[in-house]
Each structure stands twice: as structure tokens, then as C-alpha cells.
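Here the complex is missing a single protein chain, while all its other protein chains stay put.
Coming up: subunit A.
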Amino acid sequence: TTMKLLVLVVVLCVAPIYANNVGSFSQLLKKKTHTNNWAVLVDTSRFWFNYRHVANVLSMYRSVKRLGIPDSQIILMVADDMACNPRNPRPATVFNNAHQHINVYGEDVEVDYRGYEVTVENFVRLLTGRLTPSTPRSKRLLTDDGSNILIYMTGHGGDGFLKFQDSEEITNVELADAFEQMWQKKRYVEILFIIDTCQAASMYEHFYSPNILAIASSLVGEDSLSHHVDPAIGVYIIDRFTYYALEFLERVTPNSDRTLAQFLQVCPKRVCISTVGVRQDLYKRDPNNVLVTEFFGSVRNVELTDHILDLPKCGGRGKVGLNNSSGTILKKISSPEKYMYADQLPIHRAS
């Protein structure tokens, strides 16, 4: 009966996602190409006048989190602190709109790489997985051969490079090589690469690894423009492409059937002023058949099994996982005569 209970619980968890297609449930499972979703969201700009780049990346973070990707699978890199910046008249908030419609910073944000940690070296090490052994789990991209990754980058860019914090750059060749290393190590199934900078299309020119769909907010020779100024803050607070992308994503729900092809049309030239560039030749599937939630949401794929598992009995005496070394190896516990606290000001030792 425990097995039946397990199957029932599993079906109940998965049923809301596939509410419409209960019958063709197993067919759907076979069609899916990935098993988990990750997001790498990078803001590379520092200083108060680049407030809009932080608002951009936080808008994406908010959408991705709302659609189901957990914090443990989101790597958020923010190069400067805008929310608690002394110049922010509304501390602990970052708005995407001058009328303060949405606080994209939220109350639940977890930034993994912040401030001076956002460097080209850390970014490439993150993508390729070549991190020092003491790097904590929240700073690692633990993707496997069943992962779909959404990579979003924003900041100041030029023809062939993206500027990190006004002190270094990543070139399109380095980025393409990093993706190839990921492909060789089977660290992704598909990547959706979105970049919102000036001359953004130059960053995807050199990609040569399969299964990458790239969207850029402007073509080479064009600048990406920002949307509007907030007079209370005094700087532009969001870029056009991300503003309209956020507008589109706010209307997407976890079981929505909006497709990537609709997302590619999110910012036509009359609102974006720059031309949105798309690179599709490396991507085998037709964007009309790919759901937006396959990159922005989180798939919790469940494998139904019909062979019986023997679960060990729980609640036995003795602790789980601890080496049973008590008694034989250790000497008899001798508690001190009297416990004492340390002398807090041992000046007598000095003289």
C-alpha cells in the first residue's frame, strides 16, 4: 500500500501541471527533452547611473522565480547594490516603473554573486564548472545533461564585447568557447541566451555549439535604449527590451501555453526602436512548438515506475548516519570539575 500511496502522491503533484492532458500524460513525458531548469542572470554594471541594468536583471529574476524555478537553481549576479544604496530614496526597493508598480527586488531575493565578485573570471568559471573546491553550492551551476538553461545578461556592451564593472570585458569569442566547453561536458540540453545591451547581436555572432537560441535587444551598429526616467531617483530605471519582456512575462502563468515564437515578437521596432536580433540556426526545434515555460519556468518531471522498492524501516534505535564509535574507541567521558567562562579582559597576562 505504501507503493500505491507513493504513486498517488506523485500523480497528484503532477496533475495540476498537466490538468488539460490527463489522458496523454505519458506521451507528454516522452516529448520533453529536459528534466530540470536553471537560470543564470547577470548584471555587469556598477554605479548609480546604471540603476536600469539592476532593474533589468531583477525583473527577469522575479519572472523566473514566479514561474517556478527555485532559488537553488538560479544564479543571480548583481554588480552593485541599488536597493540599499545611500542614494536610493526608497530603501530596499528597486522599481521597474516610475509609478512604482512592481518592486522587482521583493522580500525574498537571494543574490549569489554580488559586488566585486561579478568578474569575467567568475562568470566563465561558473559556466564551465571549474570552481575552487570550497565554492559553496549556491554559487555553482550544477547542471547536467537534462538541463535547460536561461542565460540573461545586461550591461554596457559594444561590438564584440560586454563590459564588466567598468574594469574588464568579456568578448564574444570567450563566450562562445565557454558554451562549447559546456556542450562538451554535457552541461545543458538547450540554452536560451538573452542579452540586453548596446550592439548586443555581436555577442552571439561566434556561437558554434548546438541547441542555443539567442535573442539580442539590438543589432550591431544600434544602441539599445532605455525606457523612461524616474524623476524622484534621477536616472533611467529600465531598458526598453526588458520592460516589454517583463510585461509579456507578467501575463504568463506556470501552465500557460505561450510559445517562444510569441516571446521573440515581444519588442517590435516601433516600441523598442532598436531591432531585436535572433539567432536560430543552432536551434533545431521550431520556436512555435516550444513553450515559454520550458525556459522561464521549472519542469518537475516525474518518472513513473512500476517495480517495487523496499524502503528500510524507520524509527529504529540508534542515530542514523553517525559512526557507531561511542564506547569502544573514545575514552570515558570526563566532564570538567566546574565549567567556566574565559576571562574577557586578561590584561594581567600582558604585564
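We take it that a residue touches a chain if its C-beta (ideal position, glycine included) is under 8 Å from a C-beta of that chain, and two chains touch if they have at least 3 such contacts; residues count from 1.
The criterion applied here is as follows: contacts and distances are computed from a predicted model.
Think of the chain that is not pictured: of "PESC protein", "Caffeoyl-CoA O-methyltransferase", "AP-4 complex subunit epsilon" or "GPI transamidase component PIG-T", UniProt labels it "GPI transamidase component PIG-T".
Checked against the full complex, the candidates A:6, A:84 or A:232 give a single residue touching the omitted chain, namely A:84. Between the chain not shown and the residues A:38, A:105 or A:263, the one that touches is A:105. The chain not shown here touches subunit A at positions 46-47, 81, 83-84, 90-93, 105-112, 114-117, 132-139, 165-167, 319-322, 330, 333-336, 338-347, 349-351.
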